[in-house]
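Only a single protein chain was left out; the remaining protein chains are all shown in position.
Note that the chains take the letters A and B in the order they are written out, and that residue 1 is the start of every chain.
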Amino acid sequence: MAKVRIENLKKYFGSVKALNGIDIEIKDGKFVVLLGPSGCGKTTLLRCISGLEKVTEGKIFFDSTDVTNLPPKSRNVSMVFQSYAVWPHMKVYENIAYPMKIKGYDKNKIEEKVLWAAKTLNISELLDRYPAQLSGGQRQRVAVARAIVLEPEVLLMDEPLSNLDALLRVSMRSELKKLQERLGTTTIYVTHDQVEAMTMGDEIAVMQNGVIQQYGTPEEIYHKPANVFVAGFIGSPQMNFMEVQILKEKNELFLRNESLNIRLTDDLKTELGNKIQNKNDVFILGIRPENIHKEKTDISKFEPIEGKVYFIERLGSDTIVHLEFKGTRIVSKLPGDVKINEGESLKMYIDLSKIHVFSKIDGKALI
Amino acid sequence: MTYRKDAIPYLILLPTILYLVAFLGYPLIQTFILAFTSETGAFGNFQRLMDSGDFWKALKNTLLITGIIVPLQLILAIALALFVNMRFKGYSMILYVISIPLALSDVSAALMSYNIFAPTGYLNKILLKLGLLDRPLYFFGYMFQNREFWIIVLTEVWRATPLVFVIILAGLQSINKEYLEAADVFGFSSWQKLTRIILPLLKPSIMSALLIRTLFAFQIFGVVWLLAGRDILILAGEAYYWHNNVNDPHMSSTYAIVIAVVSLIISWFYISILRSRELEGETK
Partner (left out) sequence: MIKKIFIIFVSILIILWFLTPVFLIVLASLTPSEDYYDQQRILPKRLTFDHLYKLFVVLDGWRATLNSLQVAAMAIGLSFLVGLPAGYVLTRYVFPGKNAIRLSILLTRSFPTLIIAVPLIMIYLRLGIGDTLFSVALAHTSFILPFVVLITTSILSGISVEYEEAGMIFGLSRIGAFMKITLPLALPGLAASAIFAFIMSWNEVFISSVLTFVNRTLPAQILNTAMTSPDYFKFAAGTVMAIPAMVFIFFTRKYLMSMWGISLK
């Protein structure tokens, strides 16, 4: 078990800058998820940590040991590959035992540990089979068993659930998470699936273009996105974005564009007030669909919007309403049982305590 | 994949490259030097070549053999590949049978052919036994050049059609079945499917099979040498003859260069056809 610290890590493939200055400190025993769209460098980062990929620049520490230039075998990491990479020419038992065999453990110890790992992953009956005789889910369990058998300092997983069918994926999520909690191994888990990230991660690092955009708990990532990218990437349906100007009138702040004119609440006003320099700047207003309601309540301030229902997606538990509102479309997420029809006109309320404002220039969140 | 700027991949590839340079590149240069040195100047050997009737006969025969066997092999191979690709029960056995000649050298193919067509060969025996002949039919010997020629063609077709077959079959198997299913949906007949879908999609395989076969056919040696000796002159045979029987490496190399140059022209020709077809496809 170890703390993982990465300093200014860069990895270039020729002219492709797969990682462009990664700084992160992962506390001992945490389950950290690397989340980001395809091609953002998640796998590359994981492979740099494992030692399979040589870094172009920067340093990687496990606790206080600099492992940057160590080969994988000297790092005490283990890994679950996306394709599982369960060796096809070895039986399940040998697959799990092999890492220990390489390291020269004695036979009894190996057997004890293999049986333990197999029991932990519920694959004790499969030890005598070849990988070709296993289902995808079983193969994946073998890969995990092989990865934990040596109790590594750092456990790396690259989209381990992406090749499973939907149901199995959901049940494996909780199982892997529970396993990690039990073992307490520092785990770095790559996925492009935000639900997986939100449900499994103690902490999430959201990546884009080879850079970590935000590192924080799932709550922080969701409620306090650091920039437009994170705000847009997390949450489904996606956050509504609108360009607005911020205007000061009689000691009040207004977010205004052709269709909206929102007076900010006092809390937000003080928070935002300090951060605006040039009042002619354009800003981006972000509103999550789930923060637009059909009724208002007293607990917070609301801004009404009225428009025509353009399209409805009924998902059972939720209803996604696309509202045509003064030339823009606004998406809102309502309960599954609301009675609305396409084409009718509808009045809805934006919860003003939950809005986000970003700078248009660098995308950074202001509130 | 691992990306490395360092020298490891080059170091590992170095022996292969060095080997090929030493044992292909260097001798190739030597061949040129040999061909272009003679007592009568750089082009003396070529002059001698042009002036000899043998060269023109050899060139004519080589071109003729190539021109006859390559199209024959192609048609046969396409037919065989279409047949095997029906995937009937036991098709893999047929596949193996067809591929047997792939393992045979030209020498053994020639001997098999000789075994059938020799004066005491099986063909004559059978025809005599059936009373269709009263004297054996002769296929070999200087007086029967014409027959020799066709035996050579037959032998080459037998021996090398499987080569073309394998390439075509690989091409057939890589055709997405959905194209054919779509054709079924639109009510194409089998013939239309063949001419409108399968053959056009096979074009790359056909072209590469043609290229390879033409190149090899142009280097034909063993079959002719064994069955006809120098009754039927061919380029590779002359290269061999000048070296082994006349002991003149210069003339031998000159023939070799001619083979190489014509091979190059043929490749270039095929590749440019392939290119222009591709361009046509793009502009359409």
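Following the convention adopted for this analysis, contacts are C-beta pairs under 8 Å (C-beta built on N, C-alpha and C of every residue); 3 or more make two chains touch, one makes a residue touch a chain.
Keep in mind that what you see is a predicted model, and the values were worked out from it rather than measured.
Asks: Using the touch definition given at the top, which of the shown chains does the missing chain touch?
Replies: Per the contact definition above, the missing chain touches A, B.
Asks: Which one touches the absent chain: B:Ile151, B:Ile167 or B:Ile232?
Replies: Answering carefully, the residue with contact to the hidden chain is B:Ile167.
Asks: Of A:Tyr12, A:Phe61, A:Trp87 or A:Phe241, which sits in contact with the chain we cannot see?
Replies: Looking across A:Tyr12, A:Phe61, A:Trp87 or A:Phe241, the contact with the absent chain belongs to A:Trp87.
Asks: Check each of B:Asn45, B:Thr66 or B:Ser252 against the chain that is not shown and name the one that touches it.
Replies: Touching the chain that is not displayed is residue B:Ser252.
Asks: For subunit B, which residues reach the chain that was dropped from this view?
Replies: Within subunit B, the residues that touch the unshown chain are 1-5, 8-10, 12-13, 15-17, 19-20, 23-24, 26-28, 30-31, 34, 80, 83, 86, 88, 90, 92, 94-109, 111-116, 118, 120, 122, 124-126, 128-129, 136, 158, 163, 166-167, 169-170, 173, 208, 211-212, 215, 218-219, 221-222, 225-226, 229, 236, 239-240, 243-244, 249, 252-253, 256-257, 259-260, 263, 267.
Asks: Kindly note down the residues of subunit A that lie in touch with the hidden chain.
Replies: 13, 50-52, 71-73, 77-79, 81-83, 85, 87-89, 98-99, 102-103, 146, 150
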